[in-house]
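The other protein chains are all here in position, but one chain of the complex has been omitted.
Up next is subunit A:
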């Protein structure tokens, strides 16, 4: 430390590069690692129908710098496009919509490459999929012809490519993410306040020794030192006293904890000029939140209990580390320490010492897990940085689509029926619980028109899409649903739009889909599982697993 103070050489400066400046506001969310993932992504949009929601989604991906995109769209630009799609103008009339969209979207960011289909060389989706470098994610908008959908689904299964289906009409929309298997996320970005893990009920020797040293003569400390004891140290000190008076047991019940809090509050000095001590206030405030025994969060429990159906998946870095963490948990009855110390009133030097005690323990735990990983076949290839990240986030690691690999024997049709039964039953009690009604009727009404391709003619009035036709399609999928009032209303609303988009609803949906695409590509934050329905009349969303 002295050395550094003495040194007068100015620190080496790393001003931001041009690119860092351009992407500054998003790098603060997903960092360089997320940006690199985004920049190496190659995405396909199969666009149809009114065609706006796909364009809006792409805009939100091109701006932050997705690597490259391709648009497949068989439509020619017509008048109706110009009233709803911002990435088309009068000069585009009559041209292939894929070409015009690509030209006006790629212009948003010179770092991004875009291409359009069908063209002279590539005339069908089939040949596009066969001839292109691997797609990272494929998005398609409804309505879509069933044979094209099948081609995309087949590709998705073969190449383990996530598919995102999007449907926007009038005030309604939904989108659905079809992941090729279980999708684990380590970097879930939990709320800062949720991540404090101080292990006050299971302190390790170095921490105990540090607290004891600072508090061995706690009453003899001068006011400055007493008023600057870190709250972690204060709590550890009075916990020892409590244990001594309670047969070696920590305060466990709510009553005991509030009693303990009283002890801490009473230990604060009030005969000083401030009439109290901030650090003791912090300590008292932390009692209920931090005096908790280690437990296994549900997300991690699901991971520990997960049964693999795919041996290749089992050998991936994530699962090797997850198995090692599970072993660690079985041995120690706790997770690896994340090692982050929240700010608290303390002298700089004392705080930094305490911080390094937490960091050292976190490093030790991570090293133990790395050792377990490396002792496993295939584990020698695992990046230690990946282990560190897992250990820091262990309590918040999440598995999406956990049953995706196995549960597929239950057909989509049956899943929809059981979801409908559940949602309609909930609606019966919704009024009592003051919860808003289910948005499943919107999904049912929209997807009844999912393959209604003949209305994608821009100048059609869509009059063949009647509420009656929509309800009769719903009746074949979820018998009885067609009689529910909310379903009848939703069908009426979808018929009103007659396959036409409202720009706002397309833009809003395109924003949500882009957020989800970013989460899937960067493997950060937590994507939906698996369908999000939007109601532009009530202004709200609902996520359903369908």
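The rule is short, and it goes like this: contacts are C-beta pairs under 8 Å (C-beta built on N, C-alpha and C of every residue); 3 or more make two chains touch, one makes a residue touch a chain; residues count from 1.
In the analysis below, contacts and distances are computed from a predicted model.
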Undisplayed chain, where the name is taken from the UniProt record, one of "NEDD8-activating enzyme E1 catalytic subunit", "NADH-ubiquinone oxidoreductase 78 kDa subunit, mitochondrial", "ATP-dependent DNA helicase 2 subunit KU80" or "Large ribosomal subunit protein mL45": "NEDD8-activating enzyme E1 catalytic subunit"
Chain not shown: contacting residue from A:44, A:70, A:106 or A:465: A:465
Option touching the unshown chain, where A:145, A:243, A:417 or A:503 are the choices: A:503
Options A:249, A:301, A:332 or A:540, residue touching the unrepresented chain: A:540
Omitted-chain contact residue, chosen from A:186, A:420, A:474 or A:518: A:518
Subunit A, residues in touch with the chain not shown (by the definition above): 1, 4-5, 10-11, 13-16, 18, 20-29, 50, 56, 59-61, 63-65, 78-80, 82-84, 86, 89-90, 107-110, 170-171, 188-189, 228, 343-349, 351-352, 436, 458-459, 461-463, 465-467, 488-489, 492-493, 495-498, 500-508, 510-512, 514-516, 518, 525-529, 532, 536-541, 543
